[in-house]
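Yeah, one chain of the complex is gone here, protein chain that is, but the others are all in their spots.
Take a look at subunit A:
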């Protein structure tokens, strides 16, 4: 802070800046105003996170004193453990751990299915001469934005017919189906950028659809695979509606268990346990965000606007 103040002082009383500075240096008053404003906004963005973190480490006695912004004293991790191990939703008191493992069991098959399917589809649409590709892409573009409710009931009926309704496999399958249009569009846009010469050379060489995909295209898709992977991991992990609709007793993903623990509690609410539960659910995507932020941002913007 002191260096900022110093710099601004220099700017005020010292050397006059040239009329048309090539490269404005030092900090102006406007810069300080902007940084202060942005910092206030940043503080506002951090308040909820601060509150849930501190609340999760407090005792219920301290919470009842009613100072939501105080630091935990005494500091305890009991709430974290009980949220994980024995928090109650309804009459079952098995905590979030069941949901955590269900979420993992949903995540893996669903990632493999959705990414394989959309990568191959995107590749075929982008680099091969399929006459109806344009029309199909348009249909996919529309499908990507359809509200879930309009296809919910038929999907429930269909998945019951396939005997996967209420299982983690069913949830994973529905995730893969629903993600297919948007992921295909993302892959297709990426593959469209591959130079024509590479494809022509590959054609001369083997001309086999699957060989070109395996030996040339796949090694070139490292970047887009990471972006899509992160997009899918966070959206599957954070999903609530699909898990709620297609999950049965004991197969619900973590977010649904969390909602059950926090929202449908009767009797005295354990706020510290609730906040610990919320944080435990939020940690995996947050870790991905803070570690791989660049890819995360690319993923969500690609997922939202490309098409």
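Things worth noting here:
Assume a contact is a pair of C-beta atoms (placed from the backbone, for glycine too) under 8 Å apart; a residue touches a chain by one contact, two chains touch by 3 or more; residues count from 1.
Everything below uses one rule, namely that contacts and distances are computed from a predicted model.
According to UniProt, the chain absent from the figure is "Sugar ABC transporter permease", selected among "Acyl-CoA dehydrogenase", "Sugar ABC transporter permease", "Putative ABC transport system ATP-binding protein" or "Nitrile hydratase accessory protein".
Remark: the omitted chain is touched by one listed residue; of A:96, A:180 or A:216 this is A:180.
Although one chain is not drawn, the whole complex shows that of A:75, A:101 or A:209 it is A:209 that touches it.
Interface residues of subunit A with the unshown chain, by the touch rule above, are 20, 31, 34-35, 37-38, 41-42, 44-49, 51-52, 55, 63-64, 66-69, 117-118, 120-121, 123-125, 128-130, 136, 139-143, 145-155, 157-158, 177, 180-181, 184, 199-200, 203, 207-210, 234, 237-241, 245, 255, 258-259, 262-263, 271, 274-275, 278-279, 281-282, 285-286, 288-290, 293, 296-297, 300-301, 304-305, 307.
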